[in-house]
Every structure is written in structure tokens, then in C-alpha cells.
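A single protein chain has been omitted; all remaining protein chains appear in their positions.
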Amino acid sequence: MTVKIFTTGGTLDKVYFDANSEYQVGDPGIVEVLHEANVAFEYEVESLMRKDSLDLTDEDRSLIRERVAAESASHILITHGTDTMIETANELTDIEGKTIVLTGSMQPARLKVSDAAFNVGAAAVAVQTLPAGVYVVMNGCVFDPRTARKNRAQQRFEVCEPGSGR
Amino acid sequence: MTVKIFTTGGTLDKVYFDANSEYQVGDPGIVEVLHEANVAFEYEVESLMRKDSLDLTDEDRSLIRERVAAESASHILITHGTDTMIETANELTDIEGKTIVLTGSMQPARLKVSDAAFNVGAAAVAVQTLPAGVYVVMNGCVFDPRTARKNRAQQRFEVCEPGSGR
Amino acid sequence: MTVKIFTTGGTLDKVYFDANSEYQVGDPGIVEVLHEANVAFEYEVESLMRKDSLDLTDEDRSLIRERVAAESASHILITHGTDTMIETANELTDIEGKTIVLTGSMQPARLKVSDAAFNVGAAAVAVQTLPAGVYVVMNGCVFDPRTARKNRAQQRFEVCEPGSGR
Partner (left out) sequence: MTVKIFTTGGTLDKVYFDANSEYQVGDPGIVEVLHEANVAFEYEVESLMRKDSLDLTDEDRSLIRERVAAESASHILITHGTDTMIETANELTDIEGKTIVLTGSMQPARLKVSDAAFNVGAAAVAVQTLPAGVYVVMNGCVFDPRTARKNRAQQRFEVCEPGSGR
């Protein structure tokens, strides 16, 4: 089984640019994470865009959807900013016959303390073992994007309370 | 679902002790890994022993088996040294009705470059989603302990070649 | 000898805030650096402001100058953003009888790869051993602020070429 990995940017990929005195999206952080974990499965990484997920446009989401739908691999991992990860996931829910997992991180992979490697490890197992469908894997859990949300205050994904209107 | 975590030592927990000029097994590294990942699932951690897995005795393995069998939780994660992880896993294969996942790391969790957080993330998802059985989760893959081995030269777990006699 | 440490912000102190999807100046990074180095000298840390050095105003520099001049300790270390570190140093050059060292970093202290601890170590020795005067300690060197500049392209401080007009 080969896992196809599409990267879109987000905090996972953020590096600090002194020249601008700010963090910006850099090379896909997942490449180094997978290398450091010395993973035993086959994968291909392709960068679709390098954006903070708050900046993703409808065109960006259409492109992601198009590429996932056209992809020959049936196990697809997408790294994505956390703020609109749920939205993108929900755009993909009618793609059939593929296990699609979205993950990302709250802290850049290049920090000493980061959730990046943990989340990628979790997503790597999820994408290989779960049945076809779309999943968000964050904070050590597998979420159904139709009922999940990011709780900013807790810095954590969670299941929506019923009737909360998200 | 509450995940019960038993720790036994291994590289994941190794810290450097200047007093002895060597690494020794310290506090369970998984505690800090789970904290940094801000995990959204419930768990309990219990330290059974603090040993390099090459030093585990038959009594140690009996204790691990006894505690896993007696545990009321049905989702059990065990952190363990990599050298004899397969052996311990194979001692647990006839325990029924529980999802039991063993993981560990090739590099201590406290190093800048380590596979520890990645492996724990992978094991956390595996233990919550896989059916009852015993699994070794390393290098981003889920292995059946009856057919897996550690390849020391590659620093990686792999499936035994048929007829290789391991 | 007690070293008085004034912190003003800058990259050294930057942490990533997921809520804003950006890095901001957080608690003084030098506190953790000194703790991790288990330093054997006495020191006091006081935070004067928390700013990117591009945002420092004339009032901020007046306050820094005032506090350094009024300080009873004669060995003073200032952590500061790198973009205007030279300017602030040059505001202090007529304060007599004190060894004043400015340092900072190009990468946040909280990154796996950072110049922060190295620079703080260098500044700690400089402030204890150099004669009275104002110094910028960056990239492993002691610079005279009257003839130094930050070379953005090289991400490094250097001595101005004579006649370069900086």
C-alpha cells in the first residue's frame, strides 16, 4: 500500500523568517517528520499549496477536492491548517472508495514542544487501517468531520455538543 | 473510552544521567508526550517497571501478562523497549476481548530528533480503533507480532520473510 | 557579582500563538535558557517591555536608557530584538562605569534549532568579564555598536566596512 500525501500548508509547516520578523509557511514539515520516524510504509508527498488555512479560497478547496478525487491511490493523507480543516474535510465526504485523513498541528513541527510528530503518527496509522471515508485526526483522536469542531480556547478538537450549532 | 497505559521502560524513557555518564531509564516518557499533544481521549498511566527490554525477565513478562489480563479497561497501550517487544507481545496473544498495542522508540523522547512522539501518536489511534487483538505499532505501521521482527541494521520493524525463521 | 538582566522582547521571546496563527512576543526566553544551563552566577531578570524591536519607540528607548542608568548593578545584560539592537546600544554609550551587553537571537529560543542559548551564553560571559562599556554580543562575537550592523542577507552581525555609511 502506498499512501499519497498532499500538503497544503498550515502551522505544521511554519518556519520563522527573521527577515520579516514573522512565521510563514515553509517546506512541508511532514517530510522531516516521516524521515525522523524512519517509517516502514511507502508514501509519496506532493505540495498542493502553502497557505495558512484561514487564507484558503474556494478555488483552493476545489483544487484539493479535484486532486483527491483524481488520485489513483486509495489511502490519502492531507496536511492542513487547523482553523478550516473541518471545512475542507466536509468538501470531500462524497468521494467514495478512499480513506482520506486530514491532520495538522497547533504548534510548528520545528518547535521543541509540538504536537506535529504525534499527529502525523496518528494520521499515518489511521489512513492505513480505517475503512473508506473522510476523517480528521487530531489530539490523538479520530473525528468525523460532520460532527467535529476546533475548540480554540482549549486548543483541541472535540465532538460538537448536539444542538450546539457548532 | 479510557485507554489504560502500562509503561515498562525502554529507550522511550531514557534520560542522561551525568552522575553515571550514561543513559538510564527514567520517568515514563509517554506522560510528557501525551501532555504536549494535548490529547482529547481519557487515559490512565501506570508504571510496571523501568527496564531496558533486554533486561526483562520471565517474571517481568508474567507480571505484564497478569496485569493486562486483570485490567478492566479493554483498550490497553504498553510502552516497551524495542529489542524484546515482539516477545512480550507474543506472550499476550491469547488474552481475549481486548485491544492491546505495544509501542516504544529507537531514540529517547527527550532528544531533539526522536521517533517517540510519532510512535505514541500512531499507537494511540491504533488502540482506539483496531479490533480486539495484540499489535505492535512501530515506524508508522501496525504489525502482527507473530510475523514481525526488529531489523537492527535498518533500525526499523518489518514483516518477516516467509521461511526466514526470523 | 549580580548580573541585572533587562528583557525587551524580540525574537528570543517569540512563541507561536495558534489563536492568531502567528508568533508573538511571550515571556522572556532568557529565564528558561538560564535555568537549562544551570548557571552558577547570580542574576535578576526584569521585563521592561515585550516588543518586536521594529516596534520600539523613542519613549521605549528612553525608558531603557533611564533604567540602565539608574540601575545599581554595574553588570547589565539586555535581551533585545536584532533589527534595532544597534540603535538601542548606541543610545547607551555615554553611560559610564557599567558593562552593558545586548544580545538576542535570529530564531526563537523555543525552536529545536536556534541561536538563542548560544548567544545568551556568550553574553553572560561577556557581561562578567569585559571592562565598562556597551557591547553587542551576537554570532559568537563581541561587537562595538558604533561600527557594527546586522547583515540581513547573511542573518549575521558584522563590522561595517569603513566608509560604507552602514
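A, B and C are the chain letters, set down in written order, and residue numbers restart from 1 in every chain.
Methods note: a contact is a pair of C-beta atoms (placed from the backbone, for glycine too) under 8 Å apart; a residue touches a chain by one contact, two chains touch by 3 or more.
Note that the structure is predicted; figures quoted are calculated from it, not measured.
*Asks:* Consider the whole complex, including the chain that is not shown, and state which of C:Ala70, C:Val113 or C:Ala153 touches that chain.
*Replies:* Touching the chain that is not displayed is residue C:Val113.
*Asks:* Sort through C:Leu34, C:Leu92 or C:Val134 and give me the one touching the missing partner chain.
*Replies:* With C:Leu34, C:Leu92 or C:Val134 as choices, the missing chain is touched by C:Leu34.
*Asks:* Which candidate, C:Met49, C:Leu63, C:Val142 or C:Cys160, sits in contact with the chain we can't see?
*Replies:* Answering carefully, the residue with contact to the hidden chain is C:Val142.
*Asks:* For chain B, which positions touch the chain that isn't shown here?
*Replies:* Residues 11, 14, 16, 18-19, 21-23, 52, 54, 81-83, 106-108, 110-113, 152, 155 of chain B touch the chain that is not shown.
*Asks:* Name, in rising order, the residues on chain C that touch the hidden chain in the full complex.
*Replies:* Per the touch rule, chain C residues meeting the hidden chain are 33-34, 36-41, 106, 112-115, 117-126, 128-130, 137-142, 154-158.
In this section, only the chains that are shown with their structure count from here on.
*Asks:* Find the geometric centre of each of chain A and chain C from their Cα atoms only, then give the gap between the two centres in Å, rounded to an integer.
*Replies:* 38
*Asks:* Compute the distance, rounded to whole Å, between the mean C-alpha positions of chain B and chain C.
*Replies:* Distance between chain centres, rounded to whole Å: 44 Å.
*Asks:* Where in chain C do residues touch at least two different other chains?
*Replies:* Correct list: 112.
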